[in-house]
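For this view, one protein chain was removed and the others were kept in their places.
Right, subunit A next:
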Amino acid sequence: MLNSTNANEAAAKITALVVDDSRINQSIHRKLLENLGIENQVAGNGKEAVDVHCSGKQFDLILMDMDMPIMNGIEATRTLRAMGIRSTIAGVSSHAHNENIQEFVNAGLDDYQEKPLTISKLISILQKVNIN
């Protein structure tokens, strides 16, 4: 199994925020993180993600959807970066690489993965997380 003891130990101190308006993806992404022992919470759109940070919370990793109501992932990523948030932000959306994701990446992403997110994609994202 991929969620070996080593992976669990390495991930034990990592915290994550799942930003997605779909309850299906919220459930799957949270479960993927939980199975790797990563503490996490959910924001239902970009604005909620910004609000959580305004209240002083910080995360090592943010899994950011692109299409969301109220505030999309592009704007949320840009806003968080403008606020000085240095967390690893991984864009996760169903847009294929060749579609218009460049704007999303330019907004300040550290990584981009096409949905559906899997254990192996998550592990590849986690390799970019810098725990200080």
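In the analysis below, a residue touches a chain if its C-beta (ideal position, glycine included) is under 8 Å from a C-beta of that chain, and two chains touch if they have at least 3 such contacts; residues count from 1.
Quick note on the criterion: contacts and distances are computed from a predicted model.
Per the UniProt record, the chain missing from the shown structure is "Histidine-containing phosphotransfer protein", taken from the list "ubiquitinyl hydrolase 1", "Histidine-containing phosphotransfer protein", "Tubulin delta chain" or "Coatomer subunit alpha-2". When the whole complex is considered, the residue among A:K31, A:K57 or A:K128 that touches the unshown chain is A:K31.
Taking the complete complex into account, residues 22-25, 27-28, 31-32, 35, 67, 93-94, 115-116, 118-119 of subunit A touch the chain not shown.
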